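Sharing a structure here in structure tokens format.
Here is chain A:
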Amino acid sequence: MARNDSTTDFQLDGPAAPLLEVDDLRVHFKTDKGVVKAVDGVSWHVEEGETLAIVGESGSGKSVSAMSILGLVPTPPATFPSGDIRLRGRSILKMPEKQQRKLRGSEIAMIFQDPLTALNPVFRVGDQIAEMIRTHQQVTKTVARRKVLDLLGEVGIPNPAVRINQYPHEFSGGMRQRAMIAMALANDPKVLLADEPTTALDVTIQAQIMLLLEKLRQDRNTAIVLITHDLGLVASHADRINVMYAGRIVEAGSCDDVFYRPQHAYTFGLLSSLARMDKKRQTRLLPIKGVPPSLSRVPPGCPFHPRCRFATEACVEAVPTLETVKLVDMADGGLHRAACIHSDQVEMAFQERVVE
Partner candidate 1 sequence: MSRTKSVLLRAAAGLAAASLVLSACSQQSNTGTDEDSGGGDNKPSSGYPEVENTDISEGKPGGTFRLGIVEPVAIDPYNAQESEGILVAAYLFTGLTHTTPDGETEPAVAESWESNEDCSEWTFNLKTGTKFHDGEEVTSASFKRGWERVVAKASASDVAYHFDQIEGYEELNGGTANALSGVDASDPAVLKVKLAKPSCEFYIRTAHTAFSPMPKAAGAAQNQKFNDQPIGNGPFMMDGPWQHDAGIKLKRFDDYGAADKAYLDAVEITILVGDETAQQKELDGLNNGQFDWARIPPNQLKTTREKYEAQDGWISKKTFGIDFLLVAATKAPMDDVKARKAVSMAIDRDAIINGVFDGSRAPATSFVPGGFKDAYQPDVCDACKYDPEKAKQLAKEAGLTEGTELNFQFNTGGGHEEWTAAVKQQLEKNLGLKVNYSGVEFSDMLENQQQPNSTGIYRLSWGADYATPGNFLQPLFSTEAIGTDDPNAPALGDNRGRYSNPEFDDLVDEATATKDEAERTDLYRQAEKIAIGDDLANIPMFERQQFRAFDSKKWANAGFMDFHENPPLNLIYQK
Partner candidate 2 sequence: MTEPSSASSGAGTALGEAPVLEVTDLVKHFPIRGGLMGRRPSGFVQAVNGISLNVGRGQTVALVGESGCGKSTTARAILRLIEPTSGSIRLDGVDVMSLGTGELRRARRDMQIVFQDPYASLNPRMTIRQILSEKYQLFGSEVTNSTISDLLDMVGLAEEYADRYPHEFSGGQRQRVGIARAIALNPKFVVLDEPVSALDVSIQAQIINLLEDLQDELSLTYLFIAHDLSVVRHIADRVAVMYLGSVVEIADRDDLFDRPHHPYTQALISAVPIPDPRLERQRERIVLRGDVPNPANPPSGCRFRTRCWKFEQLSETDARRCIEEPPPLYEVAGNPGHGAACHYASLRDVVRA
């Protein structure tokens, strides 16, 4: 496991800048109904060989921050009121478009939720991967094709010589995602953004794909940003976790910290509402009431307060900031931060429940 090799979480005076750093990023959309604050002041970073998970429900803004990194959020209607994205200290957002493009697909690559729609239906799979190579490397078609064959083999696609000439619709779901991964790896990127990479797949296929990603991370020391709503997946694959709610990070910490000592009421809610396969029948699940808010009308104060069992008057007054709640905790270190003024109660309640 790569977990223990990861650099310490927050080096205030470390010499090397983080591999990829998102700093106070805000992404707003202007719509008829008002400003949708899809991402509202989000900061995180990821290092080589590390898996960072960004967890949240649909509409929490978890994909948008990743897409901003690759310049996939169209402006207008999107605006970036604040924030920066840095790759090894170089600001991506401030780069000229041409330079940004050079990073896309070579330094930072992305795989998407639905591999069927993410591949262009009218081009051969092999050509689409070759295009990725030839966009960033000066190689001949023949060389690119040989490289594609190698990649297809590496991601476990049987019979690559045949598959290279097929169209996406001739691939099964799992194979398509493998092809997407092959494409993403074509230029040996430092960072791989994986946006719900297995949501559209069956659980046995999911296991195949996750195994593949895990192997690639180890072999190539790639940093993986895993965006998902599936806490199970996070538990088995993430080194660190950012929990997002309504466009903000509400809790961030190491995997074990977040799962065993949640500090935010929302994280608590998520964990308590989950049915678990490893447990005999719980008497009752503990759901979060209500539904996630619309991002154009985020409640004042703590956005979670209308659904929160711990909420008090104070929660409405101000937006709680992401505070460090536990310094280096658990074995794997790192800061544990949460944006909740009732984190003590939350942890207490959680421990009680676990004991139950």
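As a convention for this text, contacts are C-beta pairs under 8 Å (C-beta built on N, C-alpha and C of every residue); 3 or more make two chains touch, one makes a residue touch a chain; residues count from 1.
Selection rule, in plain terms: all candidates are chains of the complex that A comes from, given by their letters.
The shown structure was predicted, so the numbers you read here are calculated from the model rather than taken from an experiment.
Asks: All of these sit in the same complex as chain A, but only one touches it there. Which of 1 or 2 is it?
Replies: 2
Asks: Using the touch definition from the top, list the residues of chain A that touch candidate 2 in their complex.
Replies: Result: residues 1, 57-58, 158, 172-175, 202-208, 211, 229-237, 255-256, 259-260, 269-282, 284-289, 291-292, 307 of chain A touch candidate 2.
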